[in-house]
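A single protein chain has been omitted; all remaining protein chains appear in their positions.
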Amino acid sequence: MLLVLRKDIVKADLEDLLNGLVQSGAEYQLIDQGDVPIVQLSSENNSLSRERLENLPGVSHIIDEEYPYRLASRKYKSDNTVVKVGDLEIGGMNPVVIAGPCAVEYENQLMKTAQLVYSKGIRLMRGGAFKPRTSPYSFSGLGVEGLKLLAKAREEIGVRIITEVLDAGDVDIVSQYSDVLQVGSRNMQNYKLLKAVGRIRKPVMLKRGMSARLDEFLASAEHILKEGNEQIILCERGIRTFVEYSRNTLDLNIVPMLKELSHLPVIVDPSHGTGRRQLVAPMSMAALAAGADGIMIEVHPEPDKAWSDGMQALGPEEFSRLMDKIHDYLEWQKSYANPEPAT
Amino acid sequence: MLLVLRKDIVKADLEDLLNGLVQSGAEYQLIDQGDVPIVQLSSENNSLSRERLENLPGVSHIIDEEYPYRLASRKYKSDNTVVKVGDLEIGGMNPVVIAGPCAVEYENQLMKTAQLVYSKGIRLMRGGAFKPRTSPYSFSGLGVEGLKLLAKAREEIGVRIITEVLDAGDVDIVSQYSDVLQVGSRNMQNYKLLKAVGRIRKPVMLKRGMSARLDEFLASAEHILKEGNEQIILCERGIRTFVEYSRNTLDLNIVPMLKELSHLPVIVDPSHGTGRRQLVAPMSMAALAAGADGIMIEVHPEPDKAWSDGMQALGPEEFSRLMDKIHDYLEWQKSYANPEPAT
Amino acid sequence: MLLVLRKDIVKADLEDLLNGLVQSGAEYQLIDQGDVPIVQLSSENNSLSRERLENLPGVSHIIDEEYPYRLASRKYKSDNTVVKVGDLEIGGMNPVVIAGPCAVEYENQLMKTAQLVYSKGIRLMRGGAFKPRTSPYSFSGLGVEGLKLLAKAREEIGVRIITEVLDAGDVDIVSQYSDVLQVGSRNMQNYKLLKAVGRIRKPVMLKRGMSARLDEFLASAEHILKEGNEQIILCERGIRTFVEYSRNTLDLNIVPMLKELSHLPVIVDPSHGTGRRQLVAPMSMAALAAGADGIMIEVHPEPDKAWSDGMQALGPEEFSRLMDKIHDYLEWQKSYANPEPAT
Partner (left out) sequence: MLLVLRKDIVKADLEDLLNGLVQSGAEYQLIDQGDVPIVQLSSENNSLSRERLENLPGVSHIIDEEYPYRLASRKYKSDNTVVKVGDLEIGGMNPVVIAGPCAVEYENQLMKTAQLVYSKGIRLMRGGAFKPRTSPYSFSGLGVEGLKLLAKAREEIGVRIITEVLDAGDVDIVSQYSDVLQVGSRNMQNYKLLKAVGRIRKPVMLKRGMSARLDEFLASAEHILKEGNEQIILCERGIRTFVEYSRNTLDLNIVPMLKELSHLPVIVDPSHGTGRRQLVAPMSMAALAAGADGIMIEVHPEPDKAWSDGMQALGPEEFSRLMDKIHDYLEWQKSYANPEPAT
């Protein structure tokens, strides 16, 4: 641990600080050559808490390689965080399903999808207006036009909207049209964006980066929490591995692990996590069985004609079949957790 | 299979090539409109090896979409293979649970575990007698002594036995004592061993290698099938990735993918696939929800005293709780698949 | 590009398709001998987007071997791009060394490092003022204060400056103080940032993302090139794998591969690519031997006191020893490539 002192620390404060360290039995070394004095602390044997050290006069800040998250930890907050989107509760008693097209393409496609998903009980619809695309020559979304179509779907059909924001500069405009803002995998460590969504008062879905470790994932949530926004939904969407037959490797192990370590709700995206339509239904069931607070899936009225990611979108029939099964499964789960008393 | 010919193939070479195909009985079609001539070969009925074809004059290269497995493919055999172990059917209508200790340690430990698992309905017990261990200084199993204890448990308690065989030279002795032979992850590409277990007439559980792709996994099953043994159970047990919080990354995507591509039953090992006790129950449920034909889990009467892998073994209580939930879940699943007719 | 048509395409759809191609000026060829009809499209001159083609009636799918980059390709520009920074040429005849501290800490540290590296022939110094940090509690750089110190080092010592920019909104301010702008690994797919640095007229060093494939790396360069900035330096800095003993796995294979596929210069960062001081010197030599246009290494006057990444920084002595060896090696390399005529 490094105590970075204030440039202008007064001699008396410095002496107090060092005396305090001596008395607490800490081994330390004062580095006073640069224009900012630093105290290097041997972390094993000091009994001073980080909080105390931070508040000592003359201490500017602390550089610490301890766990990169605190507010996100269940030690900090033992109760589950429940994120509310309208009447919908994410992280509460009932797992939720979020569904919608990969990208907003045109009005008819979006309205048809909105009606379809609404009819199967979905109250939060996904749909990309700003699409991050590997190739600069790929379709990258309708932009603000897409946001307006999403808003129209909300008004006319009654579904709430989740859509991606790609840049700190776009947070305001996306917030105007969207109920939940999504930070995508490629941006999991875009710290300016994390800060910007940390300052708004709308729920944020944070997707795990393609090669993010668990600590890094929660540390990115911490960047948002630290700015004051506690309405965060974590989303596992598959990691990059050597595996060849699926687009990504869905890491469901992380679901119970995150639930243990953090109070934040955890959603799974089996569409990106598999990249193959026929794997979406079984992996949706698996995600719920692993304890996820919900799933997010891609649906398209005509998947084969989707402008992006059609390979992984469910068509109306597959989607309806899956929703029926999920509803029935959740009934079983509820009754198993809370068996009716024998009469 | 496509033979891509050289742009500048001379007429004589082309005629030789086509005559050779005719003589070998191959059905083919010459596509000569583009700037590169191509021969499309119906792969089923030609006797020419790929190597020979590649080296024919005028042939540039070969595009071959055939997989390195045939007998393992669902195209070859559309019905599910059901592996029978006593009365137990693996790959049939009902998912199964295999349970037992990581390693056979001593008689009391094994008998206690056998009674425990039997009492919860388990009919096939795992237990390692020959243990592959990274360090030559680690406990590597009781060997034949362990096999004898397993046989005793079978006799006295009534559970069938699955245990690992490490070397082609040990197949005979392990076969004498065991109902199912396990080929472990480290040996997934030990072709001598695969051949040896291909020649016996007992079921074989083949565990996926730590960095095996799906094609390689099925190709290893093919090595066994080719020798005449069709009683193969595939087992997903986690792959090696960059992820830090779990011992392995359980790749459940592969369950529905294998079920689609192959007729062989698929089992999941959430104990090795997570390496953490508290993840075993949720990932067991997830494996079944993903469509696995069963799971294999490590149980120990006193996990904290296990000689190996105690971190990932369930104790008696956790195991009982999980089994109760699984039984109830499978009831739901059955009733969902086959709803009772309204009366 | 190949349009694979449906087996059962109706005649009217086929005619519409071909008429559409004629009208759009595309050159094509219908291949109709196999059991699946195919249209081979000359990709250069058609104005139809891939998305539209895929959605035409009768089209099953598209096989497209085009890469998501064109301007970055050596097919587009066969001569090496040489990026000029003052008198320094990156991508020219002579490999270069970029060196400096991980982060700008305080004036004395920076000036000492600048003098050290300048004295060993370095003309381009690295130094982070905006630091992306996993934990929101870690030291994240001095910001604009750091930029000013870098500018001071340039003025007083004569080294040019490369420093990281984290957000599209900061491109202007960083450009004012820096000679080369670095886009870091975490931002390799921050497309707003790529566009923003694509619009300036200063060199940009693009670092490979932790799990970026080669195509994705060049596609990100393409985002910059497409905006008009051709002064791009690619930087391999290690990828994330299962390997435990190094911070990252330096993927030197990519050096000759990038040199073959692209005209852009390729730099290697063995400090991040290993994360261990004692591996930096051998891997620096390896990078140059693999054909890199240069290396970028972290140097600190007192590595054990560095505020970040001290584990991987070279101290003055190790740095001097390495520079001496590099100079001698480059002499050998030059003489081997251009042997003196015997007299």
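Think of it as A, B and C in the order they're written, each chain with its own count starting at 1.
Throughout what follows, a contact is a pair of C-beta atoms (placed from the backbone, for glycine too) under 8 Å apart; a residue touches a chain by one contact, two chains touch by 3 or more.
Note that the structure is predicted; figures quoted are calculated from it, not measured.
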Legend entry - From C:86, C:121, C:228 or C:256, residue that would touch the chain that is not displayed: C:256
Inset, instruction - Using the touch definition up top, pick the residue from C:37, C:198, C:273 or C:316 that touches the left-out chain. - result: C:273
Legend entry - Footprint left on subunit B by the chain that the document does not show: 51, 54-55, 68-69, 132-140, 166-170, 186-187, 189-193, 210-211, 215-216, 219-220, 222-223, 226, 240, 305, 307-308
Inset, instruction - Extract the touching residues of subunit A with respect to the undisplayed chain. - result: 240-242
Legend entry - Interface with the undisplayed chain - residues on subunit C: 211, 213-215, 239, 241-246, 249-257, 260, 273-274, 276, 278-279, 282-283, 285-291, 325, 328-329, 332, 336
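Just so we're on the same page, only the chains that are shown with their structure count from here on.
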Legend entry - Separation of subunit A from subunit C, taking each centre as the mean of its C-alpha atoms, in whole Å: 28
Inset, instruction - Can you check how far apart subunit A and subunit B are, centre to centre, with Cα atoms defining each centre and the answer in Å? - result: 35
Legend entry - Between subunit C and subunit B, distance of the C-alpha-averaged centres to the nearest whole Å: 41
Legend entry - Touching two or more other chains - residues of subunit C: 240
